[in-house]
Each structure stands twice: as C-alpha cells, then as structure tokens.
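Left out: one protein chain. Kept in place: all the others.
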Amino acid sequence: MSLSDLKRAVWQANRVIVDAGLVVLTWGNASGVDRGAGVLVIKPSGVAYDDLSPDDMVAVDLETGDHEGPLRPSSDTPTHLHLVREFPQIGGVVHTHSAKAVAWAQAEREIPCFGTTHADHFHGPVPVTRRLTGVEIRDAYEHRTGVVIAERVRQGGPDALKVPAALVAGHGPFAWGATVEKAVDNAVALEAVAAMALDTLALRADCGPLDRTLHDKHFLRKHGPGAYYGQDADG
Amino acid sequence: MSLSDLKRAVWQANRVIVDAGLVVLTWGNASGVDRGAGVLVIKPSGVAYDDLSPDDMVAVDLETGDHEGPLRPSSDTPTHLHLVREFPQIGGVVHTHSAKAVAWAQAEREIPCFGTTHADHFHGPVPVTRRLTGVEIRDAYEHRTGVVIAERVRQGGPDALKVPAALVAGHGPFAWGATVEKAVDNAVALEAVAAMALDTLALRADCGPLDRTLHDKHFLRKHGPGAYYGQDADG
Amino acid sequence: MSLSDLKRAVWQANRVIVDAGLVVLTWGNASGVDRGAGVLVIKPSGVAYDDLSPDDMVAVDLETGDHEGPLRPSSDTPTHLHLVREFPQIGGVVHTHSAKAVAWAQAEREIPCFGTTHADHFHGPVPVTRRLTGVEIRDAYEHRTGVVIAERVRQGGPDALKVPAALVAGHGPFAWGATVEKAVDNAVALEAVAAMALDTLALRADCGPLDRTLHDKHFLRKHGPGAYYGQDADG
Partner (left out) sequence: MSLSDLKRAVWQANRVIVDAGLVVLTWGNASGVDRGAGVLVIKPSGVAYDDLSPDDMVAVDLETGDHEGPLRPSSDTPTHLHLVREFPQIGGVVHTHSAKAVAWAQAEREIPCFGTTHADHFHGPVPVTRRLTGVEIRDAYEHRTGVVIAERVRQGGPDALKVPAALVAGHGPFAWGATVEKAVDNAVALEAVAAMALDTLALRADCGPLDRTLHDKHFLRKHGPGAYYGQDADG
C-alpha cells in the first residue's frame, strides 16, 4: 500500500468513528501502519474533523517517532506507537472517548462477555489497565499509557488480536486490529458491547459470563483457520 | 411475487433495519419466503450494507438449503430456514443484535407485557430460549439455534404469529411475520418494547403485566377477523 | 383558518413528531380543531408517514364523529374527540408512544416536577389516569380512554392547559394545547421531561419536587397575562 493510500485509509477511519457516534468534539484518533515503509500514519492533533483531508494525515517514523510536514500528530501518538511496536499483529489503532466504554473505564471494571455480540469480536472480557503512578503520569505520560495497555494485554497471552481492545483506567478505550479498518470495527463493537453489558447488569446484577463453548464458537467462526463468516472465509 | 420482486423486498428490509438503528456493523439479516417457488431469499454474509443491491440477495432452496450465485448466504441462514420450515404462517424472518433486546437476551429474562405498545404486536411476553448444549453448539450450531427457538415458540401454541419474536439466550432477538415487511415491523417494535420495559422496571421494580383484557383488546384490534386498525381492516 | 390550512397544519404536526423522535412505526397521531367549522382534522389510520400528503388528513365532524373522504381516521379519533369536546381551551391533541413517557405510564407513576424544564410547560406533575375497567375496555374503548383522561384532568381544575398532558395507565402519553403546534411542543417537552426525571431519580431516589415559587415563576413567565418570554409576550 502506498503512503497516499494509507493516508486515505486512515483519514476514512477517522471519519467513520465520527459517523458511528464514537467521537465528541475532537476526542478520537485512528492510525494505520506500514511496517515495510516503517511508518505510522495518524490524525493531526486537535483539528476539527470537517477540516481534514487525506493529505493532512501525519506520517510518523515507526522507530524514531519523528514526523514530517507542518501538522503535529495527535498528542496520543506515543500510545499508538508503543502498541504497534510491541505487537507485530497490529496494523491499526483507534482511540476514542465513546460514552459507554468510558463509563466502564471510569468505574475500573472489565467488560464481561455476556453474549455472542461480545464473543464475535473479543475472545475474553475487555480488560482494564492498572492506574498509572504519579511518576508515569508526569514523565512521558502518553508513552506510559501504551506501556500499561501492553502490560495488561500480555497477561492474556502474546496474541494482541485475541482481545483487540482495552480500557485505560479513568480514561477510556483503545481498540486495534490487523488493519485500521478492523481497528475501527473493534472500536464500534466495543462501544455496542459496553452499552449492552450495562443494561444486562440492570436486568440481572449477578449475570454470569457466556458459556465458554458458545464464546469459542462465535469467536472462531469469524476468526482463524476455520472461519466461515463473510465472503472471504475458508470454511 | 416474482423472484426479482422478492429480492427487492428483502433488500429493502435489510436497509430498513439499518435505518431504524437496529443494526451495528453487519450484525443483522432479513429474509423473505416464496413458498410456491420453494425459495428463501436472504442477505449475503458479512457484506457492508452500503455495497448491497437487490441482485446481491441470495436465493436458497427451501428444501435442500442449496444456494445459487457467487455470494454465500448469511451464516444465520440455517436458523431462518428452520423457522420457515416449522411454521407455515411465517413469510419473513429478521435477526439483529439490537441493543436493548440483546440486553434482555443476555440477562435471560423474557420481556413482560407492560403496556399496549407491547400488546399491539405481541400477544404475550417475548420469550427466551433455553441455552444450547455443548453438543448443539459444536454441531450445526445455526440450525440448532432455529430448533431451540421453534421449541420455545411451540410452548406458546401452534400459531407462530401470536408472539412473532423470541430472544435466543446469550445471543439476541429473532422476529418474524407473515411477510418480510411485517417481520421488520416486529423487529422494530421488539427493540422499542425492550427499551421501554427496561425503564419501566427502573421506575417500578415489581411492575406487574398489563391487564389481560386490555392486552387482548390491543392485539385483536390490529390482528385477526375483528381488526379495525389501518385502512385494510374489516372492523 | 381554512380547512385546507388546518389540514396542512395537522399534516405538518404529524411530521414534526416523527422528526422529533417521538414516533416509532406509525404509533402517533396529531389532530387540530376548527370550532367555528365544527370539525376535527386528524391523521388517517395506519398509513406510513412518508406516504402522507396534507390532503390525506381526515376531517371529522366534531358533533357526530362522522368523517368525509376515502381514508378512515386514526383509530384513536374518539379519544381526541372527547378531549376536544370536554375542554374548550384545547385546539389540538397529540398522541404518541414516545419511549420515556411510556415507561412512566407503564409504571403508573406521575411525573413529578423536578425542575424548570418541566415547570416551563406543566404547572404541576404530569398525572396518570386510573386503569380502565373490563367493561370500558370492551365497549367503546377509545372513547373511554378519553373519558378517563378528562376525569383525571378535571381533578386538577377546569383549565386543561394548566397541565396540558396526561399519561394513560399502561398505555402512553396524550398532550394538547391551544393549537396543534402547541400540542406538539407539549408532547416534545413531555418526552424530554420524562427522560430527565428518570435520570434524576437514578441520582437521587428521594428527590423532592421543585420549589413552588420557582415552579410558578417559570410557568407564568411563559403563560398568562404577565408572560415575558418570546416575541409576542406582553410583559
């Protein structure tokens, strides 16, 4: 994929998260990676969505973090960079302050898997990070945010696509995927699942998690070698 | 109705459930039946709604389940097929992951009839299926989903249009009707009723069901030989 | 106002309640009255909103209830007629199944006045009717619905515009006003107030009503001889 195509894909992703209702004001950013070219492309910082064109997307060097061009990249860039560096499966990252996912993050509760909607996207509960320490907040805060996410993801195993999202305690959701488009899908699914889980608890405060067999069934019919959902599946 | 007309009706139904806010990403599918032609028409699997045209709708043989054409039918097709085969009154089926109905399905609570909005469409509570067993999940899962729905519907009597919807435990809603248009109406009504019932319980945790006489009155003024609602009614 | 102008105003009102999100499917109807001409104009029964033109609005004789033209009036017409006959101040009636107001009606709780949003439109709590008896449901149900509303309104005094709305137990909201436009405003305000009151109780379960002096202040700055809100006010 050319840099120009990646910028268009990232620009498009930043529009979709707005259209899907995940973003208020400028509280959201999506990035995509080209590992061959060693570049991460991300939204510029604090610019209104309506004013953005694909060319405004900022290319950041994957190794050095330096960026080209006149616009400064999103202030959350160090978080995106850390996730992409730590997990080779990740091709795109999305951060929003979508309302229901933020509520779970603020309450510091992981989102249990209560149903197949969750299971279709996340092969386990959506975890919450630990809080950052005072030192971590004061020094390289956005980088440290990536560190606590990565730390929490690794507790679930080496494959970051198994549960492609996490809630940063007291902050909000990050989602990712093999491409920036899949990262957007996971961010959308996360917000839907967060809303459904809230209402589920209102109806049954002690609701248990979905049966493990059914959880596996739904995740695996969409992901992995035996997948049979969609037009590209092998099954 | 020609196959081409049925495809257009099913395509339209798949658009209406999106416009009505019942569908996130590609989580929804509607089908319609032509019993004379022995065919069920349904949305293809995992294709974005914006990219669909009426011609993309997939015709499936009602008896064999085989499909024509290049696109694979929705992975939920065996569920639709089973409902249509079991209940001769059904002319269309709609499956979504609409948020409030999913919450009831995840909490495994049937939706009581708390008011006339419910009574206008459902002549009793909207039931929840039992959970599928491990064996049912592993073998022919989507077919088995249809089986547990049919099993639950039959407990309410032979007429599947009396309460034209059910919640699959830990999964979400299926709705149906004499036509695909009526199935869509019932899916829309179900989501509205699920939301209202949640808020009703927040206001009165021990709320009892609607008076039976009033429930009958509302259902029967819209359905059956004495109906007097709408322009085609006899009453 | 000519009959043609009244039909246009009623058609417009029926569109506004849809655009304001108060109506799902065809669950809503608005009517307007011309007392000089002895006519009530109302939406036809069970027709999709998109298919309606001003000419489709049905004129009903205020005294006899007979209607002209090919389309049957809304099945709720007897309720509208009764309210209009009982209260000379009423020039328009709106009935919807708006979600939050329905929840209060289903829980059979009146909506307390918790704030100035409520006070601006309703000079007291929005009341709930008693339940209809079996006899009332079986015989002239829609007329009897008007009777129980009128009965409840009269308990608050002779002026139906003091609190221009009521919740029918187990059913939903009716709102009214001096014109059909004001009836629509009151229906919109009612749904907003119902939603706010639900959330207020979630934050303070024992919340008391707004201070009476403030309630009076807000209602009276908009209504009556001392009003000073808007461009037409005298104050």
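In order of appearance the chains are A, B and C, and numbering begins at 1 in each one.
Here, a contact is a pair of C-beta atoms (placed from the backbone, for glycine too) under 8 Å apart; a residue touches a chain by one contact, two chains touch by 3 or more.
Computed from a predicted structure; not experimentally measured.
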item	value
Neighbouring displayed chains - absent chain, whole complex	A, C
Residue among A:R35, A:R72, A:R154 or A:R212 touching the omitted chain	A:R72
Residue in contact with the excluded chain [from A:L3, A:L201 or A:A227]	A:L201
Which residue of A:R109, A:K162 or A:R204 touches the chain not shown here	A:R109
Residue ranges of chain A at the interface with the undisplayed chain	24-25, 27, 44-47, 71-72, 75, 97, 99-100, 102-109, 131-132, 134, 137-138, 141, 170-172, 198, 201-202
Contacts of chain C with the absent chain, listed as residue ranges	114-117, 120, 185, 188-189, 192, 195-197, 199-200, 202-204, 207, 210-211, 213-214, 217, 221, 228-231, 233
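To be clear about the criterion, only the chains that are shown with their structure count from here on.
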item	value
Taking each chain's C-alpha mean as its centre, the one farthest from chain A	C
Computed distance of Cα centres, chain B from chain A, in Å	32
Chain C, residues touching no fewer than two other chains	none
